[in-house]
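With one protein chain withheld, the remaining protein chains of the complex are depicted in position.
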Amino acid sequence: MTAHSRPARAADSRPARPVMLGQNQYGKAENRVVKITRDGDTHHIKDLNVSVSLSGDLEEVHLSGSNAHCLPTDTTKNTVYAFAKEYGIESAEQFGIHLARHFVTSQEPIHRARIRIEEYAWERIATSDANSRFIGADEVQHSFVRKGQETRLTEITYDGERWQVISGLKDLVVMNSTNSEFWGYIKDKYTTLKEAYDRILATEVSGRWRFNWTDDEQRMPNWERSYEQVKKHMLQAFAETYSLSLQQTLYQMGSRVINNRSEIDEIRFSLPNKHHFLVDLEPFGLKNDTAEGAVYYAADRPYGLIEATVLRDGVEPEIPVDLTNL
Amino acid sequence: MTAHSRPARAADSRPARPVMLGQNQYGKAENRVVKITRDGDTHHIKDLNVSVSLSGDLEEVHLSGSNAHCLPTDTTKNTVYAFAKEYGIESAEQFGIHLARHFVTSQEPIHRARIRIEEYAWERIATSDANSRFIGADEVQHSFVRKGQETRLTEITYDGERWQVISGLKDLVVMNSTNSEFWGYIKDKYTTLKEAYDRILATEVSGRWRFNWTDDEQRMPNWERSYEQVKKHMLQAFAETYSLSLQQTLYQMGSRVINNRSEIDEIRFSLPNKHHFLVDLEPFGLKNDTAEGAVYYAADRPYGLIEATVLRDGVEPEIPVDLTNL
Amino acid sequence: MTAHSRPARAADSRPARPVMLGQNQYGKAENRVVKITRDGDTHHIKDLNVSVSLSGDLEEVHLSGSNAHCLPTDTTKNTVYAFAKEYGIESAEQFGIHLARHFVTSQEPIHRARIRIEEYAWERIATSDANSRFIGADEVQHSFVRKGQETRLTEITYDGERWQVISGLKDLVVMNSTNSEFWGYIKDKYTTLKEAYDRILATEVSGRWRFNWTDDEQRMPNWERSYEQVKKHMLQAFAETYSLSLQQTLYQMGSRVINNRSEIDEIRFSLPNKHHFLVDLEPFGLKNDTAEGAVYYAADRPYGLIEATVLRDGVEPEIPVDLTNL
Partner (left out) sequence: MTAHSRPARAADSRPARPVMLGQNQYGKAENRVVKITRDGDTHHIKDLNVSVSLSGDLEEVHLSGSNAHCLPTDTTKNTVYAFAKEYGIESAEQFGIHLARHFVTSQEPIHRARIRIEEYAWERIATSDANSRFIGADEVQHSFVRKGQETRLTEITYDGERWQVISGLKDLVVMNSTNSEFWGYIKDKYTTLKEAYDRILATEVSGRWRFNWTDDEQRMPNWERSYEQVKKHMLQAFAETYSLSLQQTLYQMGSRVINNRSEIDEIRFSLPNKHHFLVDLEPFGLKNDTAEGAVYYAADRPYGLIEATVLRDGVEPEIPVDLTNL
């Protein structure tokens, strides 16, 4: 291809009046990569959605449109797929670390790489003895059904020296059908809410937790085991807390994780209070008592939204405060 | 409340030129009802989204706006919640049958009721021995996490004489990582597709199946067990079929259900072919062989869409043909 | 590529017990095609989402997996893009007719083609006099912003002899802030609704209308003009009807279209009653009178759902009854 020059009509992008470029980043978002690993007839699956975001010496691409320092987003996409083949996907975190290190160390203008990954879990389909004759095999080991429960998340940030790993999950809907109260709150001119001594507490957990692994010299956590354990502790704390407020439950969930997982220093939750209102059935001559098993209306909007960070003592918070797009 | 008369400004709705009213129906859609049942400290949950649709002698409400034959949609909503308390929710099907019978038998102008229900499944949160001291109880039996896999569906239609029950599911994503081929197809001027001898086969199952229970005199199926069995047979047929086309897999799934479940006469699937394309890694000096475990790009759109009905021999089809909103 | 034979492990798909294949169809769904037309420096845009669905002599692909009669869905995708270039996109309807005719007439096993199309509207970005010096041109004619109001729809079905064209729209949200009442309805045991003499009436219009053009011998309608006119009549009828029920408004919208557009014989609406509830502000010492301009809570779920067909006298209905995925 012959050399191409800037068109005469191209804008002179340097504005007359003083305007500055601030923080900027770019990359290819939502690369959907599925990696199958075969161990004889037994297959394994990793199903990821990978987003790449690069920062660095990129002022000119904004000011003059010169792409001399710009690694195309298309190239970052290709790298994701090539690395999945070349290095495999041991875990979302490990894969993100590979990618982030590559972009920062291989391209001089790139000073920081951030890799965000969503992971979707699958489980095996149990096959039938009776029907195994159809396939002439003892057991099918290449058939999967998507679990569909939570979405696992991770975000890897690397500036050439320090690693920041924030993992998490979203879309995990939980409910306690009792052991939740809400009373003793401020009553002002606009308060009409009645106190509740036995209510449903339900939320859709969105959580992010930060690892204290920041340096290649440190021993790396077992990312897969850590995830399973954090999820387990969060769920158990939710179940086992007799709750006087969703804030209290949130704090229990967070402190349970910090206390049980030494690799994690900070955790933040964004918990919508998914309201389940007792339906008033008195007009129809029916009592709707919680003690006897009640009927609830599950409301969509509005919803309470409770957000907080829980940290190991003495640690500086780093997880961004606003996890929602509200 | 005093009598209210039609406003002078109200339109004379009877058009000058001949226009007819055709099929019509109305009701309250998407009533979110959650019913907790308590068996001592052990709680159970039913989580439904119920839509009511009524037809009958309703010409005047369209032509003149007279609501004399109109049971308000708000009343149908109240009935859903009251029935959940009064009769409980044994299964989505049983609950829909209660509701449909009520509307048709209690309101003279209502000649047909259709109840559509979505059901969301929950599973118990396993609690910890170590933490049970927090709550002073052996085991928490009121804490749940939403399974999040498929959405269960049912549609009950009753005209005062005959029942039609069509149950189903949606959002069930499945994948075979091998044992799928596609070749030997028509090649015309616009065909560029290469034949495939080892591909991923993935789909998001949307299925509806019709029961041959139509009459109060018949013995009613066990709706809960039937659902579990249909899902199991569908998944196993998907896993155990060596597939030469998604159509073939669909037919196997359908015939497996018809052959194993005598209570079901007809089943229809709408199966998007969720394409997983082998990524071309040759430009990067990498082989991407399926036999060695390959890397795929999971595409969003476009997608193949395969739809078919499978029936018991001699049966008339009743399930609507178009299950998508395309 | 050498010939490929059926694998020994492939299932014998013919079930022992009698099961039949019913209605079936297949094709590539949601092909996103954008066509730019250049008229000098003035550009025009057509932005479509095209779904192809074919039926015919396709039993073997289901029973044995033989694809000998199967035109790949990938080929149908290619055809969509090639036709967009070869014939342009005059209108969604015209484009669908081209495609449907092609599949039925060019492939012997294909007996019916159905083309569904969504169309997204764009409008030009007005450019500035003051800034035109930046580009050295009088006016930019290649810049667009998506209108984002309704989504236009059409469905073309062709069996080699007869055409059926059903066009429509969805996502068109409308509101009357007065001139709506609701009273005089049935009161049963479960009725608690208070009568309303001045309420908001709001809905999200989903409509489909069928043309009486069915034959190549007939003069074809002006599809673009017809769409604009139908939308206009629907909106005006909504605005100008003093409403005693949403059913009455629906009927006015339908009959206005039938009476004004001779090319259309049948129209069906699915109208959710998007409830706007007067907020009770009495606890705060405030009157919330509609006459003085009131505050409403816009609810999500549940919602009334009103559906009906309006037809030209003597015409047989053909539009499917259930337009929702409930």
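All chains are identified by letter, namely A, B and C, in their written order; residue positions are counted from 1 within each chain.
In this text, a residue touches a chain if its C-beta (ideal position, glycine included) is under 8 Å from a C-beta of that chain, and two chains touch if they have at least 3 such contacts.
Note that the coordinates shown come from a computational prediction; the quantities given were computed from them, not determined experimentally.
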Touch with the omitted chain, as defined above, among A:78, A:164, A:229 or A:290 = A:78
Which of A:94, A:214 or A:247 contacts the chain that the document leaves out = A:247
So that we can see where the missing chain sits, which residues of chain B does it touch?
-> 9, 11, 134-136, 189-190, 192, 283-284, 300-301
Hidden partner sits against chain A at residues 1, 4, 6-7, 9-11, 13, 15-32, 51, 53, 58, 61-75, 77-79, 82, 106-107, 109, 116, 179, 181-186, 188, 190-195, 197, 240-245, 247-248, 250-252, 254-255, 258-259, 266, 268, 272-273, 301-315, 317, 320-326
Touching the hidden chain in the full complex, which residues of chain C are there? Just list them.
-> 31-38, 43, 45, 47, 78, 81-82, 84-86, 122, 125-128, 131-132, 134-135, 140, 142-150, 171-179, 200, 235-242, 256, 276, 279, 281, 283-284, 286, 288, 290-300
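We adopt the following convention: only the chains that are shown with their structure count from here on.
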Answer with line, ring, star, complete or other to describe the graph linking chains that touch.
-> complete
Please flag the chain sitting at the greatest distance from chain C, going by CA centroids.
-> A
For the pair chain B and chain C, the C-alpha centroid-to-centroid distance in angstrom is 22
Cα-centroid distance, chain A relative to chain C, in whole angstrom | 35
Got the chain C residues that touch at least 2 other chains?
-> 9, 11, 190, 192, 301
